[in-house]
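All protein chains but one are shown at their positions in the complex.
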Amino acid sequence: MLNLLWLIPALPMAGFLILGLFGSRLSRQAIPILGAGSVGLSAAVSLWVAGSFFISPPAGYAYTQVLWRWLEAGSLHLPIALYLDPLSLIMMLVVTCVSFLIHVYSAGYMSDDEDMSRFFAYMNLFVASMVTLLLASNLALLLLGWEGVGLCSYLLIGFWYRDPVNGYAGRKAFIVTRVGDTSLLIGLFLLFRHLGTLDIQTLMERAAHQWPVGSPLAVAAGLLLLGGAVGKSAQLPLQTWLPDAMAGPTPTSALIHAATMVTAGVYLIARMHVIYQLAPSAQFAVAVAGAATLTLAGFSALTQADIKRALAYSTVSQIGYMFLALGVGAWSAAIFHFMTHAFFKALLFLGAGMIIESLDHEQNMFKMGGLRKELPVVFWTFLIAGCALAGVPLVTAGFYSKGLIVWQAEASSAGRWGFWLVAVFGVFLTAAYTFRIIFLTFFGEPKSHVHKRPGLAMTVPCVILAALSMVGGFVKTPEFLGNIHIFTGFLHHALPPVAATRAASMSEMGSEAWVTLALMAGFAVAYFCYIYRPEFSESLTRPAIGKALYRFWKSDWGMDWLYDRLFVWPVMWFARVDARDAVDSIYTGMARLCELFYHGARQTETGRLRWYAAAIALGAVIFVAVVLFL
Amino acid sequence: MATVPMMHALLVAGILFALGVTGLLVRRNILFILMSLEVMLNAAGLAFVAAGARWGQTDGQVVFIFILSMAAAEVAVGLALVIQIYHRFKSFDADRASEMKG
Partner (left out) sequence: MILVWLIVILLGAGALAWLAGRFGAEWPRWISLVAAGFDLALVLDFWARHRAEVEIIPQGRWLAEFNRAWVPQYGIHFHLAMDGLSLLMVALTLFIGMMAVLCSWKEIQKGVGFYHFNLMWILAGILGVFLAVDLFLFYFAWELMLVPMYFLIAIWGHEHRVYAAIKFFIFTQLSGLLMLLAILGLYFVHHHATGVYTFEYSDLLGTPMSPRTAMLLMLGFFVAFAVKLPMFPFHPWLPDAHTEAPTAGSLILAALLLKTGAYGMIRFVVPLFPGAARAFAPIAMTLGVVGILYGAVLAYGQTDFKRMVAYTSVSHLGFVLLGIFAWNTLALQGAVVGMIAHALSTGALFMLVGQLYERTRTRDLNQLGGLWATAPVLSGVGMFFMLGSVGLPGLGDFVGEFLVLLGTYRAHVLLTALATVGVLASTFYGVQMVQRAFHGPNVHHWKIADLHGRELLIMGPMMILLLGLGLYPLPVLKTFSPAWKSLERSTRSVVSEARR
């Protein structure tokens, strides 16, 4: 049944084509059925494929399906081929299923938007591109999916195109991620130049064969690929686009900017893990990027007033965890956190979307409050997701995935105490901002009137995701809690297990205990500031330093400010100043010179016959003189 | 038979030519310009005849005949143009006809 694999990207693609070409002629009922249906079928096929993969795994736990020949020139042979192994299987499964739920939700959310067919067309194109990215057997095809999802992200952020702000956010996202893509492209060139192929599996084999550990080429390749990954996954220093990306419709934020696309960088690094094993310094850079991002974004999340921006910073921060896991060699932990994160973060955004819609497009959390009674379904699902995000022990999926990362940040052979500390501190920050959001929106006094309540199409996906956010973690539990490792065991066919644990490291249980403590501390801070003594949080920002710090964090540590001045403005300045093209003036200058000469010469053309005759006579005399005397 | 030395003939031709040029340059009246032109042509013709006599060749006289006929043609065309110019500018002043100024 694995040969049905091609249907998984093809079905949403077909949906995109039909909606894109005939969208305006379809009835309003048909559009969501077609849009969500194509993704639903795709999810069904991927479940089917996954089932048969589990039951009868192909040889070597990998299956390749060559669709057609693509780029062939000289030594380059790139087919359009899909590659299925446990890593891409899990990613694909999560992506298609979460996508389907979000599509169903969108059918409710976008039901009265005039451009519904365009919305579903873009969303379908996104799913097709994302699946292509995941299943690509070579880096060029991966790039096709990679740029495809970037395009859809751009289109969907700017979906409500009449408002220039949305267009700006879309352009920013597209350009900033493409900054990363530039680095990725150069990395591809380097890999092809030195390893002679772009097929991922062959690359991995050859790299392991030809490059010694610590080889400068491997380090360069690792860093260049990391550049691409940080762009797509909104990690330091290219994280600035993601908060602005929240301008898009909320299902978009849930699907693209929380659950799936932004984790493409994680997938890329996991996919290319051999390179990083050969380049410990590049891998260390991955861990540092992750650790730095998770704290910085955590602080920023604490200061946001817009609920979607707060969640966006939280996404940045959680992907920081995944990068940290990759950086310490805990490959499967990163993928585990990707999966649980996809469930609860999608749910958080969907919940936020329902809140925003019921409050008539109000996004400011300080104008919400007391929604617990008004929107009970939203409250409970949001609470579950929030607990999973914070990592409430035992009952939530986030606990297992994040706990694994925190522990391995220290325990893995590439781990360090510093990473562990940062990770635990991150747990504290996560708990603080998560409960800040929950307290501000659902508790306290109601400040806005609820206009309408979400329908079934919107609540059912949320309930399913809430269930997944709770039970999704039971596929890999710590040693002292049942020691289940279906997930990691399955992934180890594609990704190596964590390198031998260091002797002096702390026990898993000890680490989990610290995590729980940090979580409780964070919860306590949030409770103290927003429920127990709300005036206290206001007093914090009153002194000058508090205010400055608040603004600094809120504006994402001033990165936008810096980039505007360093890169954006100079380019714009040059484009504006040189709009008339300075090079042209060289040629117009030459023309001007000719004209000047002409003005001089025309003075001799008086039109007077006798002057001409005199000139002839004089010329003749000079000519004769020259001939005679020289 | 006493012959005129060629040098003398050439000298006369040269003086005639210089007079013609001077006339051409200083006179504004287009008729006089034409006349000066005739003088210059004949100066050239005289030089040809003298040279032909010096070398005992008929070529000089042949060329003079050419010059004569050309001068006749030139006068015919020239006078026609002069009349046209007079019609246009109501004047024989050559400097008035300077519309071809660059």
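Letters A and B name the chains as they come in the text, with residue numbers starting at 1 for each one.
Just so we're on the same page, contacts are C-beta pairs under 8 Å (C-beta built on N, C-alpha and C of every residue); 3 or more make two chains touch, one makes a residue touch a chain.
These numbers were taken from a predicted model, which means no experiment stands behind them.
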**Touch partners, limited to displayed chains, of the chain removed from view** = A
**Request:** Among A:53, A:154 or A:299, single out the residue that touches the unshown chain.
**Result:** A:154
**Request:** Determine which one of A:48, A:70, A:527 or A:552 touches the chain that has been left out.
**Result:** A:70
**Message:** Touch as defined at the start, partner being the missing chain; which of A:55, A:545, A:566 or A:583 qualifies?
**Reply:** A:583
**Item:** Contacts of chain A with the absent chain, listed as residue ranges
**Value:** 20, 24, 68-76, 80, 118, 140, 143-144, 146-148, 151, 154, 158, 161-164, 167, 170-171, 174-175, 178-179, 181-182, 185-186, 188-190, 192-193, 571-572, 574-576, 578-579, 581, 583-584, 586-587
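One rule holds in what follows: only the chains that are shown with their structure count from here on.
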**Message:** Using mean CA coordinates as chain centres, what's the gap between chain A and chain B in Å?
**Reply:** 95
**Request:** Can you check the complex and tell me which residues of chain B touch chain A?
**Result:** 21, 24-25, 28, 33, 94-95, 97-102
**Complete:** Note: in the complex, chain A contacts chain B through residues 601-610, 613-614, 617
